[in-house]
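Note that this complex is displayed minus one protein chain, with the remaining chains in position.
For chain A:
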């Protein structure tokens, strides 16, 4: 009977140690995942900042003007019923 109790207590002690180690390891994994998450969030935020700036139509317009692009001053609509050129 005593032997059984000692074995049981020993098993419980071993199980407790294993669980404690496992819990500590999982805690470390969690901490690592959280750090990774923070890094990704930071990167994501930086990418969003870049996207916000890059998709600004006002900036695009400035770049286009600096590149010498200009808006057409006159729009000509062609009537499809009237040929612009024909063969004789």
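Quick notes on this structure:
By our rule, contacts are C-beta pairs under 8 Å (C-beta built on N, C-alpha and C of every residue); 3 or more make two chains touch, one makes a residue touch a chain; residues count from 1.
Rule of thumb we're sticking to: contacts and distances are computed from a predicted model.
Taken from the listed names "ABC transporter permease", "Nitrile hydratase subunit beta", "AzlD domain-containing protein" or "Penicillin-binding protein transpeptidase domain-containing protein", the protein name that UniProt assigns to the chain not shown is "Penicillin-binding protein transpeptidase domain-containing protein". One chain of the complex is left out; on chain A, the residues touching it are 23-24, 26-28, 30-31, 45-46, 48-49, 51-53, 55-59, 61, 75, 77.
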